[in-house]
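Removed from the display is one protein chain of the complex; every other protein chain stays in position.
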């Protein structure tokens, strides 16, 4: 059935709530208003009090979710825009992430944090980042990011079933995107596994969230062919899938909607540089956003985000000269 | 003069406060008690109200510091243990970091955040991390980390003079370490510049904070010789210094007190893999901590932290076989 | 004197206040229309119904005072003196905008009129206003800080920490809560134990009171008393202003969640109507003059809107400037 990503998320939550009475959904305006992004439509009506609106108190309700998760519930908490985690990060990375360890394995925290992320919609500097870097490196936390309705449904269901904290970063620009699939258990996506969504020989394009369509488009347009990997989970990420592909193509280009500094691709590039150096036929390239706040002006925001043209330009250069041309802003003379 | 690192920090703050009446120091117990780590000794006595104790309200006093910095003061705020930033991160990375941009250049935020970081002292999982990853990738924020008294003095002074937010991450284990130098303007260290602290030919060891002594010790003990770089600033980091050295040695080992996932070395490894591939004679290696909470038991904490033995083992392998042997915990069979 | 400061000065006069409230109303309407037309992406939060609060805050503060406000900041910016072109320009992402178009609707700024960059994170501006008061005082002025925020923001930690800090440090800052009864789509009774938020000031021993936000005459007087008390005693005040937004929370919100009849009750207390009627009744304004004022303002905003539409979008250099000192492309 044709579904928008926000509908797929609601469907995933609905199916988990039907299957397990311990699943509850909390967040600002997720119940009566059915979510600012309409990702919880129908839940309050069907499940009543298990779906609750909260005050504007991220530290309070995220902390409460940690306590509820530690005592038998499976809370799914919505952080409307991922930046809001900046007022509540402690509860996720310093408390929830460490409970299993700091209880000698007695206490688990089956908590899901859903946060909308990314640019492209004109929300400005404080409502457009992806910020997975606040979570990567926090032991015990799984971080996933869907690329459309089907993967959102599959990841939300897997996240809700997981016995450790899972953060699902939902690209805001995809909520309204439609995809055709039939929601069912078959679509549950094991956390930590990526998908090879396009096959090719010349280069491996690793993408996630909004950049999956960018990479696919680039690979379709170009003179070369590419393996396009939708990573789906960035912590832990699918080493086998990436390594197998890069070993075959000998070239890696990571397409990230995250800054040049500290972007999620640095983990992947580092692992490849450490273990597949001999297989590499060209430098490893990252197509990222520049290290600037997300600009509002539409033309600038479009320029800020990774484009398929840039991906094509980078791969063309790798194949032509075996050298990387560097990110577009350095080519245009940006200074730090 | 022989100085402990905490004394050097107090001296740096004292010299800046004497030079500029707009410098103020705020934090929990930094005034009358002169700091939990004694890094503000003498300041309240000499500068009175310019040095203030705060309630336990990191969001409150960090936010107040942002407002004060935006209106003409140069606040230096102490976050006793860097983990406490988890209750106040918003003010630093979502507010302070964006003000210059979101005011069209009118408002600058000359704010310094000092936070104690790192392990080795038995403070346990929630008081022993470095967490630079929460800051890297936030445009506009400079992140520095001293490796001893002299560099702490030099970085604190440079940070206080900088017109943008600077975070100085102070390795807690070094507060009591002595170093001989004469505090003066000559010791101010320009932010963004590293130091080549040891010269060699076979490998470039890039270290920061606590791992600088680890890398130096390894290079002294080993059969090979190494360039040892004390990075000092991780955002922005000293590209020229690192690239020049790696281009010469052809081998890079980053020694990080940060997790395998998302550690600060991934930025450096990624840049090198993207631009110096042809110069590399061996895979790039990262010596990091494992992806686990910092354990308390002394033997475990010692094992958790990067050791010079591990650095030697890694470089030995690179020189012998040209292959990387992987981190110690994978050699011992750790599962994710 | 800059045009902004002249506009600020114009609020000394009651007719000037009426004119500014009209200007705010028309500006917000123009912005909403452009969003409806699809001319703008993203979101916007307008303040129809709360114009008197913005105008009274600007009228009761001095040029040295510093104000922090939220994403719902167009009214405050205009009241403090920012031009409609600058506000609309920023909302549309044009170079004529307050910060050149890189911010958008939630990000206006002009410290020369006392406005710090507006806050898109609920509560974030509250402690910042405390620090701004400290910063201004350090430079020898008798300035105060004014933190404006909503009812929903009183449930976030930054509110609590800021009020406590201001009290123990004796900071001359006024915490001004615009209680419009809703936080996004949730009515206050579903998120907060009681509606009289001024009561929360007692938890910090901060003198606190509630005032009506629809009558700009009384509001200017009441706020002036509180602002001057904070200024003179160098200590914080908490003022709850009872008001209401006549529109939805943001661009697309039709506010189906309102209590029935509530909107109509509040529309009867339209701040523009109240002051306009009174000025006419007092003979300060003739009906004709009032009508002329309304059409003048409407025309002015239409012109500003057209100018902005015709204005330039920022170039690539705007994306790299002001990231840190000296950054550029």
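By letter and in written order, the chains are A, B and C; residue numbering begins at 1 in each of them.
Throughout what follows, a contact is a pair of C-beta atoms (placed from the backbone, for glycine too) under 8 Å apart; a residue touches a chain by one contact, two chains touch by 3 or more.
It should be emphasised that the depicted structure is a prediction, and the values quoted were computed from it without experimental measurement.
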Left-out chain, listing which of the shown chains it touches: A, B, C
Identified contact with the non-displayed chain, of A:7, A:40 or A:91: A:91
Candidate in contact with the missing chain, chosen from B:1, B:19, B:56 or B:176: B:56
Touching the absent chain when the full complex is considered, from A:64, A:312 or A:325: A:64
Among A:108, A:193 or A:330, the residue in touch with the chain that has been omitted: A:108
Sole residue of C:97, C:157 or C:213 that reaches the chain not shown, by the stated touch rule: C:157
Sites on subunit B contacted by the missing partner chain, in the whole complex: 28-29, 32-33, 36, 53-60, 83-84, 86-87, 121-127, 290-293, 295-300, 303-304, 329, 332-336
Hidden partner chain, residues of subunit C it touches: 155-161, 164, 167-168, 190-194, 199-200, 202-206
For subunit A, residues in touch with the removed chain: 22, 24, 52, 54-55, 57-73, 75, 87, 90-91, 94-95, 98-108, 139-140, 142, 163-164
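Going forward, only the chains that are shown with their structure count from here on.
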Closest chain to the centre of mass proxy, which here is the mean CA position: A
Identity of the chain that, by mean CA position, is farthest from subunit C: B
Distance between the centres, which are taken as Cα means, of subunit B and subunit A, whole angstrom: 28
Distance from the mean Cα position of subunit C to that of subunit B, given in whole angstrom: 40
Length of the line joining the C-alpha centres of subunit A and subunit C, rounded to whole Å: 36
Residues of subunit A touching at least two other chains: 59, 83, 86-87, 125-126, 291-293, 336
Per-residue overlap in subunit C, given as positions that touch at least 2 other chains: 102-103, 107, 121, 124, 157-158, 323-324
